[in-house]
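With one protein chain held back, the other chains of the complex are shown just where they sit.
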Amino acid sequence: MQIDPTPQIPLVDYLRLDKQPHLVANECTNCGARFFDRRNACAQCGLRQFTKVPIRNEAKLKSFTIVHRAAPGIPAPFVSAVVETKDGTTVRANVVNCDPNPDVVRLGMPLQLTTYCIGADDDGTEAVAFGYQPS
Amino acid sequence: MQIDPTPQIPLVDYLRLDKQPHLVANECTNCGARFFDRRNACAQCGLRQFTKVPIRNEAKLKSFTIVHRAAPGIPAPFVSAVVETKDGTTVRANVVNCDPNPDVVRLGMPLQLTTYCIGADDDGTEAVAFGYQPS
Amino acid sequence: MSQTQSSTSRKPVRKISSDSVWVLGADMTHFGRYEDQDIVDLAAQTALAALDDGNVSIHDMDVLAAGTLLKAGTSLGQRLQKQIGQTGIPVYNVTNACATGATAIRTVYLAIKAGEADMGLAVGAEQMGKMGLLAGAHSSKEKSVYEPKGRYGAVTSLDGYLGTETMPGVFAQAGMEYANEHPGVGFEQFAKVAYKNHLHSTRNPLAQYRKAFSLDEIMQSPTMSYPNTLLMCCPTGDGAAAVVLISGERLKSMPQDVRRRAVKISASVLTSDPYTESSQVQPDVSTLTRNAAALAYETAGVAPEDLDLVELHDCFATAELIHYDNLGLCEQGGAGDFIDSGAPFRDGSTPVNVSGGLISKGHPIGATGVANVYEITTHLRGEAGERQIAGAKVGLAHVIGLGSACGVHVLEKAAV
Partner (left out) sequence: MSQTQSSTSRKPVRKISSDSVWVLGADMTHFGRYEDQDIVDLAAQTALAALDDGNVSIHDMDVLAAGTLLKAGTSLGQRLQKQIGQTGIPVYNVTNACATGATAIRTVYLAIKAGEADMGLAVGAEQMGKMGLLAGAHSSKEKSVYEPKGRYGAVTSLDGYLGTETMPGVFAQAGMEYANEHPGVGFEQFAKVAYKNHLHSTRNPLAQYRKAFSLDEIMQSPTMSYPNTLLMCCPTGDGAAAVVLISGERLKSMPQDVRRRAVKISASVLTSDPYTESSQVQPDVSTLTRNAAALAYETAGVAPEDLDLVELHDCFATAELIHYDNLGLCEQGGAGDFIDSGAPFRDGSTPVNVSGGLISKGHPIGATGVANVYEITTHLRGEAGERQIAGAKVGLAHVIGLGSACGVHVLEKAAV
């Protein structure tokens, strides 16, 4: 008898839960600008053709804040961050597995994408978020 | 032993529940324009002084509609109207005690202000509305 | 059709004056339901199409104005930019009830007139879904203790107790007041307006509904607010429309085939309610429309009889009828005869709402004031297909939002 693995769904559709989870972006075929959302056209050049490109998991910390007063249901404090991936894409995410302390979180520190479960719905499907942890 | 009368409150503050219920308006002391709401200044002349004036209860029907699709909780059909009082003031109200039928409601028909209870709150206070009935 | 305060002889458009403003590109989406798209998708789709139509790009725009009523305050303009091109230009998010779209156009027009922009994009969009009637709503939670609130010291919602606040009712009363003052106007005249607009819509592929109804079907359909029956009321729906405006100076440098399709804005007018005694208790949709029309005719040097077609704000059949009079399309007091004579039908002397109007084309609020300019533009270009008014040279687009705001645009075919 085989046990089915717990069904999972990514928190956002640009998170791909492959063996090696990673982000994918919509890249403008004209100017190369990258976007994580559904697109009508390119915000930079205005043209309307995109391809999917995978984003590197290695990143560095570009900016952060430590949020103490968070939205209801969100454990606080937590580290909110803007990171720059190795291939030069800016991503907004939390820094996880890291003490939420301004003396520990260092601007420029190297990071690595990771995933974690944030809860399950009534069907037992788990939502999987991504974050960046110190590497 | 004396029985207290049921406490009453007017639906709007420009309805005065005296022995002879009637409406009162804020009249601009400069240009004579009349308003039923709390005022910052006069919509006609821009000046800022008002006196309270009583409005005549006799009126005639200036316009109407018979509302079949009403807001939740409002019995329909009912006759919504714009009336002109004997002293030339325009008032919006329902025509009451009148069959809501376009063959019965006649433009220009003479009307008279009347009041009626629309419900009571949890303290037993009755809200009193006004309407105009054929005279 | 009738007299106007400023009947001026028509001067054919011979050249592009530098300080004139023109419609260079225009588009509207199909009006209807878009359950899988959001308001930004609708706005983006029509903005891109209007830019394509004018053979320009978002990078050519110097200003952007965006209008939506239900999503007012959500920076629709900037959200649109993020989807079609962030160029750093000034963005104005505007609202003016049902005149929101016209206000967006006017804002771009002002920026061009002020010399701050050569070209600009005005977009109106709305996603209403199946929200039902436009109506004042009662609070769902019953108050347990009456307490006077607001400017009238009201202890509960007044809608239904002191007259109606529902839109079909408010516009019914406006129509009935006209009927009171003018013999020959009644239920049948109002119903004929809806008959006409439903009939017109069968030719418009962009209309939300394209079904003709008999006069009897219209009069027998469920009464919303007498005399407005269901088929005399505009539906709710989703949609968007966009126009690209350009200064005359800049237009001169455009290629001939682009100039040829440009349409001149001979007048762009926005008014609000002047004080009238009765408007203190019920919206007065007439006076501000009359004022806007008078100024528009004077500015454009156009008289009502010069108009080859009119798109006016028929949110309800009763509204269209009184606007015949307000816009000077008929004799004073003669709106009943006007519809009875067939004048506003597409084969009549002054075709009104050949698009199907709000009643059948639909009324996604923020889009409406842009969509009627699109409609006129399309006819003046001779590109309106099956619904084309042959040889149309001058048209008027009118929109009114309660509160109130009225927008009137007079458009003229280019002769360049």
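First chain written, first letter: the chains are A, B and C, and each begins at residue 1.
The rule we apply is simple: a residue touches a chain if its C-beta (ideal position, glycine included) is under 8 Å from a C-beta of that chain, and two chains touch if they have at least 3 such contacts.
In this text the structure is predicted, and so the values were computed from the model without any measurement.
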item: Visible contact partners (per top-of-document touch definition) of the missing chain; value: A, B, C
item: Chain not shown: contacting residue from C:M28, C:L42, C:V56 or C:L110; value: C:L110
item: Given C:W22, C:Y92 or C:F345, the one touching the chain that is not displayed; value: C:Y92
item: Contact partner of the left-out chain, one of C:L24, C:L158, C:L199 or C:L288; value: C:L288
item: Residues from subunit C at the interface with the omitted partner, ascending; value: 38, 40, 64, 69-70, 72-73, 75, 77-79, 81-82, 85-97, 103, 106-107, 110-111, 113-116, 150-151, 269-275, 279-280, 287-288, 291, 401, 403-405
item: Residues belonging to subunit B that touch the chain removed from view; value: 39-46, 48
item: Residues of subunit A in contact with the chain not shown; value: 9-14, 33-38, 43-44, 62-74, 77-78, 80-82, 88-94, 102, 107-108, 118, 121-123, 125, 127, 129-130
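FYI, only the chains that are shown with their structure count from here on.
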item: CA centroid of subunit A to CA centroid of subunit C, Å; value: 44
item: Centre-of-Cα separation between subunit B and subunit A, whole angstrom; value: 60
item: Averaged-CA centre spacing for the pair subunit C and subunit B, given as whole angstrom; value: 34
item: Multi-partner residues of subunit C (at least 2 other chains); value: none
